[in-house]
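For this depiction, one protein chain was excluded, whereas all remaining protein chains were kept in their positions.
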Amino acid sequence: MSRIDGRTPEQLRPVTIERGWSKHAEGSVLVSFGDTRVLCTASVTEGVPRWRKGSGEGWVTAEYSMLPRSTNTRGDRESVRGKIGGRTHEISRLIGRSLRAVIDPKALGENTVVLDCDVLQADGGTRTAAITGAYVALADAVAWAQGKKIVKAGRKPLTDTVAAVSVGIVDGTPLLDLCYEEDVRAETDMNVVCTGDGRFVEVQGTAEGAPFDRAELGALLDLATAGCVDLAALQTEALARTLNA
Amino acid sequence: MSRIDGRTPEQLRPVTIERGWSKHAEGSVLVSFGDTRVLCTASVTEGVPRWRKGSGEGWVTAEYSMLPRSTNTRGDRESVRGKIGGRTHEISRLIGRSLRAVIDPKALGENTVVLDCDVLQADGGTRTAAITGAYVALADAVAWAQGKKIVKAGRKPLTDTVAAVSVGIVDGTPLLDLCYEEDVRAETDMNVVCTGDGRFVEVQGTAEGAPFDRAELGALLDLATAGCVDLAALQTEALARTLNA
Amino acid sequence: MSRIDGRTPEQLRPVTIERGWSKHAEGSVLVSFGDTRVLCTASVTEGVPRWRKGSGEGWVTAEYSMLPRSTNTRGDRESVRGKIGGRTHEISRLIGRSLRAVIDPKALGENTVVLDCDVLQADGGTRTAAITGAYVALADAVAWAQGKKIVKAGRKPLTDTVAAVSVGIVDGTPLLDLCYEEDVRAETDMNVVCTGDGRFVEVQGTAEGAPFDRAELGALLDLATAGCVDLAALQTEALARTLNA
Amino acid sequence: MSRIDGRTPEQLRPVTIERGWSKHAEGSVLVSFGDTRVLCTASVTEGVPRWRKGSGEGWVTAEYSMLPRSTNTRGDRESVRGKIGGRTHEISRLIGRSLRAVIDPKALGENTVVLDCDVLQADGGTRTAAITGAYVALADAVAWAQGKKIVKAGRKPLTDTVAAVSVGIVDGTPLLDLCYEEDVRAETDMNVVCTGDGRFVEVQGTAEGAPFDRAELGALLDLATAGCVDLAALQTEALARTLNA
Amino acid sequence: MSRIDGRTPEQLRPVTIERGWSKHAEGSVLVSFGDTRVLCTASVTEGVPRWRKGSGEGWVTAEYSMLPRSTNTRGDRESVRGKIGGRTHEISRLIGRSLRAVIDPKALGENTVVLDCDVLQADGGTRTAAITGAYVALADAVAWAQGKKIVKAGRKPLTDTVAAVSVGIVDGTPLLDLCYEEDVRAETDMNVVCTGDGRFVEVQGTAEGAPFDRAELGALLDLATAGCVDLAALQTEALARTLNA
Partner (left out) sequence: MSRIDGRTPEQLRPVTIERGWSKHAEGSVLVSFGDTRVLCTASVTEGVPRWRKGSGEGWVTAEYSMLPRSTNTRGDRESVRGKIGGRTHEISRLIGRSLRAVIDPKALGENTVVLDCDVLQADGGTRTAAITGAYVALADAVAWAQGKKIVKAGRKPLTDTVAAVSVGIVDGTPLLDLCYEEDVRAETDMNVVCTGDGRFVEVQGTAEGAPFDRAELGALLDLATAGCVDLAALQTEALARTLNA
């Protein structure tokens, strides 16, 4: 079976990771998974939120948002509506937790990194692209903080890489990295976040239509694990390139 | 190994399901998983939200909330803060999706059921208790609507039962139905929602400390699946009792 | 004349006061006036709001809320609407003022007690049940604080008991403790808050239909004063029972 | 005993009622009780809120607000804070109920009158001045609506006059119409709203210090009733003057 | 050509500046430009906002608002809507900037003056009347602060006067100080803020219909500059009168 865009079931969309996209942020990445494009910026500030003061530990958090016309139909701005929707909250929290899974807060010291993930164009998989791109922005921000001695010499705040991908069952077939059109038709939809060593940070599977059984779950996890290995390689490759400040 | 409260790893806490708790709601349940107590009420209204009008299909949704002093330390009221937090949003959405997985919207017809799940006392597993109790309240509300001919004769809006349980790895051991003290210490935390036939509606696993591997994930799913079978039996038993209106 | 539920005009509904309902709160009471059920929890924290710091005086405040389906028709959640309605504000303020009338803030010292009064089921008189129950929760919380030496030895923060009841004129007859159905039909509606010595803390009378004259006002105050004496006896009785922590 | 401003206990402050203050509103009054000055405007619109449509009945409502520097210390603007405080809500509701007590909604027909009561300068008794002034603005608005045939010929929407005054016990003496300095020192504080025939629409008494007994309550009601008779005369006198549109 | 109200194109409406309108504020002015009436109060507090602490410099800011029925049709209260509209924000900022243009923050010292400009009745030009009146209230507040030694002896926080006027092109003719009816019909609308020495603090011109050219802009600036000279004279005259505290 061939997919809408000609991919095989286990194939990622073309992924690009463009570092140094913003001149202001300590780390910034424009990541694309096919037509999905997310701008991820990492902002470093010295100090931590009040509830963490004196702990000697740092904090990493994230805020996700979609531009009103990143989607096919224009959505209302959450700033205009005066409140953040449940989906936005949910994804912001997921990104934050995913990144904290590869951060040693003691090594970071009492510093905060905020990752802003703004979806410029959406075509499915915006949260997984955001996590994958935000990791690279975070790595650049950590390197910057090490260069500025904000992170103490010899300390390694990053313990591994982290990447994410969506998988789903469409017309009975498990597929990797769903585009929007596939996502809409999926019976089951799963987002998987893996560290570079292939273990899981988050597994979030949802039956959109019929419930799914253990075998289907297994097939989806196989696909996602392999996809995350590919994404980790692309992250490493991107970070190996020279960054023009 | 014995747990804090003397349970074996694969044992649920004492679960009670008290139907007909409220005189006003079309369905109402006070559910307890150990010291966790959630009041679930189901409110039936004829008609559906605007975006669903004319579809011939019904709508089921949920709102979750914690009383300020349901927890060990008093939390601010979300009504006073003027906004709903991300966790509340996330859980409300989860409950709604879980219940919709066992609803045939065509059979429900253009009617709406709102499930309010208010945590009166929290000791871990509030969202899984809420789903488990809300299902029973929903079943009573559907029966009420059938009795009132709001749901047409011969139609069966409920396609199966649905229940949920938390599992987690504490000190390296997979445990079923974590109480708060276990939850805090868990390295991995997972909420699993199953239909009565043992299939999955939602699987949400999160590494709180170290990432988890495929084998650990398997052990947690085994525990959760068995736990949901037990909960389904308790739901069925509760629904078999006579309800004094 | 006999009332809807067979009571005489000067008769209270069955009142129950169940202490120790919550395992977390320093004081907690499930109070019922007939079918009206309110969960009252008292939370003690050391320290006072900023504007009271350094005064040597404590602070007691209250927050009232109704669960969405505590009433016959489901109401919107105030947290979802993003703001608190006027009625909620008004009642929260009334409860706070009523309790402060029997608190010696100097004796309490710089400690704060917050009373949360959540209506689980409403059938008229929710504010008066809340005051009556909250007093008992407050008494337990004060006793707890004395046991923990948070309140200094020998100090008595409570100066008296306080209770409240509604009265109204229905079809020309003054009635005590209106249930919802009576409340809707009342021409005049009054809430009266009394201390244990029979004096008034609050008198709030409202003509719902025709204005009322001085004689009617007198008849209502007679009924209410007697009702509060009965409630004070029930409070004392409840507090005399042993509390299983 | 002589009062701060030389009045006897049963004496009102100088009261002025200036009609036609605004060129836009259908009724407008600048009312002053001593240094308390409130601008009351009545806005008539055809039609009623959704929940009242088709009833054949009109609606009268009120909004109360204080200018930030109407008081001795500047208060935050509620529009800037983004929410209305409990006191504002409470008073707006009180004014609305008071005016509706003298309105025959059938005679008003499906028309709405909104009374805006904005405190330009505060010196105690702002809510009672607002009610007293708003009645006059309402009477002018009703006359305007009759002139425009918005209210049908021969119908009399106003059934009586309504006025309000505060009373309180200061240093053991019951006083009429408290200024701010007296209000702060009052042990008991009461707001009384009366119709022109001397009956009560609202009685709201609060013990600020010690609770009050039945005799004290009686003395306060005597004072307030007499004060409202005087205010009703002033309202009638003001309405008898020719209004330059 | 004669204008609606008989003025010549270069003529201001009757302007009145009534000082000492409020007994509480450190400076207060009721200013009228024809039927436009704005109450301007100046509130002095010692200390400055957090971001300015330790600078040795003071802060002057403004808040503008319209009473709901200051206009021909009643507008919603921004406090009830829960947010401030763009126009209100824009004008508040304009007033603040205009006043800061004539303040020497070093001479003011670490003190804050808040100017509240509340429109009691609107007939065009509310923002320009507000600036013109607020300057006078500010001058009184500064004098008060000098009298109280809050501003150090010998320091002169005010460096000049400031006034504002609207101009516009109506039916091809440039007009000074538009009333509402003219404003609605204007093709181009401009607000000009000038210091006493005739220089510009703000120039805000907007084409409502066709764009305007350089010559038209010049004609409008000529009118406005002359109008501001007249307003400065009226301000000076008002400030020369004795103020009864």
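The first chain written gets the first letter, and so on, giving A, B, C, D and E; residue counts start at 1 in each chain.
Note that in this section a residue touches a chain if its C-beta (ideal position, glycine included) is under 8 Å from a C-beta of that chain, and two chains touch if they have at least 3 such contacts.
These numbers come from a predicted model, not from an experiment.
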item	value
Displayed partners of the chain not shown (whole complex)	A, E
Touching residue (missing chain; options E:Val80, E:Ala107, E:Leu158 or E:Leu217)	E:Leu217
Candidate in contact with the missing chain, chosen from E:Ser65, E:Thr132 or E:Thr195	E:Thr195
Given E:Val38, E:Met66, E:Ala101 or E:Ala130, the one touching the chain that is not displayed	E:Ala101
For chain A, residues in touch with the removed chain	22-25, 28, 35, 39, 41, 43, 45, 63, 65, 67-72, 74, 77-84, 88, 114, 116, 118, 120-123
Chain not shown, touching residues in chain E	83-87, 89-90, 92-93, 97, 101, 190, 194-195, 197-207, 210-214, 217, 221, 225
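Just so it is clear, only the chains that are shown with their structure count from here on.
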item	value
Graph separation of chain B and chain D (steps between touching chains)	2
Chain closest to the assembly centre - both centres taken as Cα means	C
Averaged-CA centre spacing for the pair chain D and chain A, given as whole angstrom	59
Centre-to-centre distance between chain E and chain C (centres being mean Cα positions), rounded to whole Å	51
Where chain C touches two or more other chains, by residue	82-84
Pairs of chains satisfying the touch condition	A-B, B-C, C-D, D-E
